[in-house]
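All protein chains of the complex are present and in place, except for one that has been dropped.
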Amino acid sequence: MHHVIIGAGPAGVIAAETLRKYDKKSAITLIGDEPEPPYSRMAIPYLLMQNIEEQGTYLRKGNDHYRRLAIDLCHDRVIGLDTAQKQVHLQNDKTLNYDKLLIATGSHPVTPPIPGITLPGVNHCWTLADARQIAAKIKPGSKVVLMGAGFIGCIILEALVKRGAELTVVEQGDRMVPRMMNEKAGNLIKRWCIDKGIRVLTSTRVEAVESGQASRLSIKLAGQTTLAADLLVSATGVQPNIAFLKNTDIKTEQGILIDRHMQTSVADIYAAGDVAQGLDFSSGENTVQAIQPTAAEHAQIAAKNMLGLPGARFQGAVNMNVLDTLGLISSSFGLWMGADSGDQAERYDPENFKYLNLQFADDVLVGATTIGFTQHVGVLRGLIQNKMHLRDWKPRLQQDPSRVMDAWLATHQVLA
Amino acid sequence: MQKSLHLDAYKCTGCLQCEMACSYEKEGAFNPAKSRIKVFTFHDLGRFSPYTCTQCAEAWCLHACPVEAITTNVATGAKEVNETLCVGCKVCTISCPFGTINYNTETHKVDKCDLCGGDPACAKACPTEAIVYIDAEQTGYDKMQKYAQLNLTQGE
Partner (left out) sequence: MAWTEKVLRVNLTARTTFVEPLNMEWANQYLGQRGLGSKYLSEEIDPKVEPLSPENKLIMITGPLTGTMAATGGRYSIVTKSPLTSAIACSNSGGFIGAEIKNAGWDMIIFEGKADSPVYLYIENDDVKILPADDLWGNSVWKTDEMLHQKHQDPLLRVACIGRSAEQQCLYASVINDLHRAAGRSGVGTVMASKNLKAVAVRGTKGVGNIKDFPRFLNATNQAKQVLAGDSITHEGLPTYGTQVLMNVINEIGAMPTRNMRDVQFDGAERISGEAMHQIRASDNKANLTTNAACFGCTIACGRISTIDKGHFSIQNKPEYWHASGGLEYEAAWALGSDLGIDDLDALTYANFICNEDGFDPISFGSTLAAAMEMYEQGLISKAQTGGIELNFGNAEALVKMVELTAKGEGFGKELGLGSKRLCEKYGNPDLSMTVKGQEFPAYDPRGIQGMGLTYATSNRGACHLRGYTVSSEVLGVPEKTDPLTTEGKPELAKAFQDATAAIDSSGLCVFTTFAWTLDDIAPQLDAACQGDWTAEKLLEVGERIWNLERQFNLDAGLTGKDDNLPKRLLKEAAKTGPAKGKVNELGKMLPEYYQLRGWTADGVPKQETLQRLGLV
C-alpha cells in the first residue's frame, strides 16, 4: 500500500501522521514544493514580530520526526495527475504510483487586477519567503499600506506595526473583517486600531499602484486620495491550489469538492485543508474555509477514511476565527451573522471595547462573536457543534450572554 | 492504569480551595483568576460545578496547534503546553469545545490543566472529595469525554 500526499502544510502533515498512527506498514510519501521543512503559515505573524525564529514556525520540531515515522518527505512539485493510472507527475520528471492519494495543496493569495500590482514594492504575506521579503523591506518608520482588512490582513496587522511600520489600512468593505464580523464588531475593531494610531480607510479601494518619487510607491485610491508608501502588503483573499488538476475528472468548484469521507469525485483520491471544499457545519453547504482547525480536522478524517477505518464520517467544520488586533482579542464562530428566522443575544459595550453576540436557531446556538473575552471562548464552539438544546438557558443567555460556560455545564448534565 | 480527575458537582461546596491550590502551583500566588480549574456557581440551583480540561484522547487543542506546542505527556495522558514553542495564536482556545484552554494576556501564551505531572494540587486541596484523582475508567468523566467526542465528530 502506498499513500501519497500532495502538499506538506498542516493538512498534509497531520494526515501523514494519522495514517502512520493507525497503519504501521504502508509506505507514505509526503510531497511539498516549498524549500523549508513543513511549516505553519499561521506562525508567520509571530516570526515577523520577532517572537520566534524561522524554526519556530515548523510544524514539527524534532529533526528526524518524519524519518522516525517512516514518512518519506519529498521536496518536489506535482504538476499533473493521472487518475486512471493512479500516478502523480512531479516537476523533476519523476512519476509516483499511489494506492490512495490525498490532495492537501492549500491555497494561494489572490492577486487583484489592479494596475501596478506586480511592482517590486508590492508583497503578499503568505509564505516564509514572503515573510523574509517583508522583514527586509520594513524599517522603523517605513510607510506601509495594508490592502485588505480581512482575516489574514488583520492577523498580520500587528506584526507590521511591531516592526515599526507607519501603517495605513485600506479596506473596500465598510468595516474591518467584514466577512467575519458584523458592523458593530467590525467597527469596534476599527476604532480600536485608530485609537492605537493606525490610519484605517474603509469603503474605499486601491485603484492603481505606481512607482513613486520620494517613496517607492504611490497608491491611488478611489476618489482623489493618493498614498505614498514604501511597501504595499496585499491581503485580499485566497484561492485553492487546484490548477494542476485541470485535466483530471476530479470535480472542483471553488476548491475540490469532497464528501463526508473527504473523498473527491474520484475513488481513492481525497482532499483536505484549504484546497478542499468541504461540508460547512452551519450552512450545510460545501465551502472553502481556509482555516487551520478545519485543515487539521479534514486531515484526520481523510486519513482514517484512506485506511478504511469505520466511523470517520465528517460532521462538517464550524467556521471560526480568533484575532488579536494590537491586543484586542476577538473571535467569531459559525453563523455569526445569524440564522434565518433565528434570534440573538447581544451585549455591546463600546466604551470598554467589549462585545458579545450569540445567534440562535430555536434554542440552539448557531453562531457567536466575541470581542474583549479570553476565558472559555472555546465553549461557544462546543455549544454550536453539539447542537445542544439550551432550553431555559436560552432566555438566560439572552439576559446575560457572558454565562455561556454555565449554559454548557447545565446542558451537559455535568450537573445532573 | 492512567488516572484522571473526577469532578463531582454534588460534593462541591464552592470554597475555591482548588482554584487557590492550582494558581499557587502554577503562578506562585493565590489567584483564582489564574486557576486552570474553575468552579462554576449556579446560585439558583444551589450547585457548584468544578470544571477543567478532560485531557481528550484526540485533543482538539493539540491538533489545532500550528507549531506542536501542545503534546501528550505519556505518563499521565495530560495535554501539556510547551511555553517556549507556543506562539500565542489562540487557535487552541477556540478549538477546545469545552472552553478549558485559555489565553493569558500577561504571558501571551495559553494556560490549561496539565494534571501537575500526575499529582494534581486541586485534588489535594479539596476538602470534600469533590475532586479526586482516580483510575480513569471509574470516573464517568471518561464517559463524558467519549460522549463529547462522539457528538462532536461523528454525530449526524
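Going by the order they are written in, the chains are A and B; count residues from 1 in each one.
Definition applied: contacts are C-beta pairs under 8 Å (C-beta built on N, C-alpha and C of every residue); 3 or more make two chains touch, one makes a residue touch a chain.
All of these numbers come straight from a predicted model, not from anything done at the bench.
Residue-wise, the contact with the chain that is not shown comes from A:K354, picked out of A:K61, A:K354 or A:K387.
The chain not displayed touches chain A at residues 347, 349, 354, 356, 373, 399-403, 405-406.
Where chain B meets the chain that is not shown, the touching residues are 13-17, 20-21, 23-24, 27-34, 43-48, 125, 127-128.
Going forward, only the chains that are shown with their structure count from here on.
With each centre defined as the average position of its C-alpha atoms, the distance from chain A to chain B rounds to 27 Å.
Looking at the complex, you find that chain B touches chain A at residues 7, 9, 38, 40, 42, 45, 47, 49, 51, 58, 60, 63-64, 66-68, 85, 87-105, 144, 148, 151-156.
Listing the residues of chain A that touch chain B in their complex gives 10, 14, 40-43, 45-46, 51-52, 56-61, 292-293, 296-297, 300-301, 311-313, 315, 320-322, 324, 327, 329, 331, 333, 374-382, 385-387, 404-406, 408-410, 412, 414-415.
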